[in-house]
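Here is the structure we will look at.
All protein chains but one are shown at their positions in the complex.
Chains: A and B, in written order; residue numbering restarts at 1 for each.
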Amino acid sequence: MSTNEPLLSVRDLTTTFTTDEGTLTAVDGLDFDIHEGETVCIVGESGSGKTVASESITRILSMPPAHIDGEVRFRGQDVGALSDGALRDLRGGEIGHIFQNPQDALNHCYSVGWQIVEAIQFHDDVSKAEARERAIELLDRVGIPEATARFDDYPHEFSGGMKQRVMIAMALAPEPDLLIADEPTTALDVTIQSQILDLLEDIQEEFGMSILFITHDLGVVAEVADRVLVMYAGKLMEEGDVYTIFKEPAHPYTQALMECLPGRGESTKGIQGSLPDPTNPPDGCRFADRCPHAVEDCKKGEQPTLYDTGTADHRVSCVYYGPGYDESRILDAELSTGGAAGNGGTERTGGMNDD
Amino acid sequence: MTDEPLLEVRDLKKHYPITQGILKKQVGSVKAVDGISFDIPRGETLGLVGESGCGKSTAATSIIQLEEPTAGEVLFNGDARNAAETAADARHRNDVTEFDPEELKQFRRQAQMIFQDPSSSLDPRMRVGESIAEPLRIHGIEDKAARQEIARNLLDRVGLSRDDYHRFPHEFSGGQKQRISLARALVTNPELIVADEPVSALDVSVQAEILTLMKDIQEEFGLSILLISHDMAVVREICDRVAVMYLGEIVEIGETEELFRNPQHPYTQALLSSIPVPDPTVDRAGTTLSGDVPSPSNPPSGCRFHTRCPDVIQPEGYDFEQEHWRAVMDLRTRLAQRDIDIEAVREFVATESDRDVEPGAVPDDAAKAAIRNEFGIPGSLQDGRAESVLAEALELIVNEDLAGADELLSTEFETVCERDAPSLSETAPGHQSACHLDSTTATTDSVESAVSDD
Partner (left out) sequence: MAADDSTPTRFEDIDWTDVEPSGRLDLSPKALGMLVSTTLLAVLFLYDYFVVPKNNDTFEAIGWAYQVTQLDYFFALTLLAIFFFTVVPLFENPHLTRYYWDRFKQNRPAMLSLGFLLATFFIGMVGPLVLSKPELSLFAKYQPPVYTSVPKSAVIECTGRVSDGMCHGTWQYPFGTTGGGKDILNIIVYGMQVSMKVGLMSAFIVTVIGSLVGTVAAYSGGLVDEFLMRYVDIQQTFPSFLLFLLLTYQFGGSLLLFIAIFGFFSWGNTARYVRSNALQKTEEEYIKSAKATGGSTWLIIRRHLVPNTASSIITDLSLLIPSFILFEAAFAFLGFGADVPSWGRTIAAGRADLSFAWWISTIPGVFLFVTILAFNYLGDALLDALNPQADTESES
């Protein structure tokens, strides 16, 4: 852990939903920090809880059915203890949010300009005219051509990529310290995605903010992240520096994910099996059912603690990194590509969803 | 069995009329697919890639006759047809677009389609086993027990369990549903499967499984597959050949590895370099394309990519920095749409400046500078003659004569890219690209001759 106070510190974050089938644990005891100016990526597949985790930070989930436990501190301040009003101020102020589908997040009855003006005025006590000026500057900054002329246009007059730019402008309006970006480029074409990623990078440099980036795309992770959190079934599996994660993925799940990247040759078999039932998670490691290295100990007790791997700031939740095991078995297995996936057995292609 | 391709698509077009008023007068058309040609040999997988709106899905539905193509031929040389036809006009008689209902039904047995969204591609109120067996029923297999047995057998072979027959789609995960769809597509033993984004709604770990399954199935049964995808990585994984579409046209087509290693068309290059590389030590060096895809109802003249192409060819007699030339082209594109609002530019300059200036009082020079700035055109172009033309145009713009400026720039800076549509020409054996940069004979080769039919 670094010595200086993190911008955001999350401890034991647990988010559950009450459903007909019982209590669903979407995020289970998540710990992480985000430091000033840093980009942290949460990467995971659907059902990993990455989106819920990001939405639990500023509590934009509707509660109930959601229930959030644990501690979230932003600049040392306990977010969970804030009043509703203060929470709103935080969301519209120091923490900005952008989403996967900008069309859902923009109001179709107002011009984009006025939505940004509103965002500015919500945060700063400035005149309409002044807010308008700032809004135009922001639109220009995020690369909307002819910002002045387009100020009065409505969301439906913008393309997907342009809408995402507008969303970014809106999130930037109050000059946030932290931007939470939830799959902001997933719905976009690659050429537009690269425009938006470039934009985010420029803006981060210019505004010096931190970004929490949620994505399923390892390519995007490699491009934007400083630090990476790998989530699976609500649990943190591995965390570390982006270079470490890609060079020496230590957790069997991370390794399997890397293997799945299309275009990595003939060996891609996917990850056999499916996610555990989130309303009734199994004992031990959540990945045990699909893990090619699983041993007896994996199915006992709690999810293994996050063990240090020896590399700085690199921690892995896997028994092999704990006492009494030899982690080289896993690290070496990764090198002999294909071996890991092969162990899954060809008979069980895909595996049944037996719950 | 002959060695003619299973499917030959010739100059296929699908235009959707844009109508207006109660009388539904046609005022234009969206050219979703505008003259594409390709072959799929037996047992081969062809990938059709492109961004949203490029017409790849429309191409698929038009080929499979879910929508009636506006023009063009789709020749399907399935086994049954091949045997039946020997006459000289066999070619024509294999044209799917001319099929009578009975032939069409037979074609539909031999060509199946898989859709993108696993949550909507199976009838939620039908048992998955029945869904799989339905095509058999449609095509006249009356024996219910046989249908059931075949469906169970298929469930088993796509990696599910025979006992899943009686379950409903909502009991399965996305990947499993896609396996079921695959089983359904296989059940009539087709020769061609058209798969429209079959894995793009799935997680990567599941994608890999499904792609592997598709590959295995194809090998086992010698199927031909037309794979529609926006994801280059997916295409690279299972396709033998790839066709890249932009705005309703195929801009490049070739062997997968060759095309990925040695992309010829500037669009393909841009597309490939936009893909984030899952390696943090690699910087995505690629060119970022400017702007959005233009509307297919009014596609750009000449090469449709010229409004965004980073390599767009410079006008004769001028010498630009390529980057600046691209910027000037961007300005021209916007001028052509009359989409520059000089009032707004002045207002913007007024807001930007610290002193309080009325928008009306913004000096022309400041407005011109703002325009250059917006498009990334430098204060002065290196080519003096080009600079003077540009300066003249900017003068017209600040005096609100957009039409004049447009005309001036169009005549002075006309490029071959906007004048002539490039045709597909061979850059390497089996590898064709439609760009003036590649073709020495920059013009009127017809598509017909480019796609040599033997």
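Definition applied: contacts are C-beta pairs under 8 Å (C-beta built on N, C-alpha and C of every residue); 3 or more make two chains touch, one makes a residue touch a chain.
What you see is a predicted model; the values in this text were computed from it and never measured.
When the whole complex is considered, the residue among B:C54, B:V187 or B:V345 that touches the unshown chain is B:V187. Within the whole complex, the absent chain has one touching residue among A:T51, A:Q164 or A:Q303, and that is A:T51.
Summary of contacts with the chain left out: across B:T45, B:S173 or B:Q314, the touching residue is B:S173.
Contact between subunit B and the absent chain runs through residues 61, 64, 66, 80, 102, 104-106, 108-109, 112-113, 115-117, 119-127, 131, 134-136, 138-143, 145-146, 149-150, 153-154, 166, 168, 170, 173-174, 181, 184, 186-189, 221.
Quick note on the criterion: only the chains that are shown with their structure count from here on.
The geometric centre of subunit A is 31 Å away from that of subunit B, both derived from CA atoms. Residues of subunit B that touch subunit A in their complex: 51-52, 158-161, 164, 171-173, 175-176, 179, 203-213, 230-234, 236-237, 270-271, 274-282, 284, 286, 288-289, 292-293, 334, 339-341, 344-345, 347-348, 351-352, 374.
Chain contact summary for the complex, subunit A toward subunit B: residues 45-46, 133, 136-137, 140, 145-149, 159-162, 189-195, 197-198, 216-223, 225, 242-243, 246, 256-263, 268-272, 274, 348-353.
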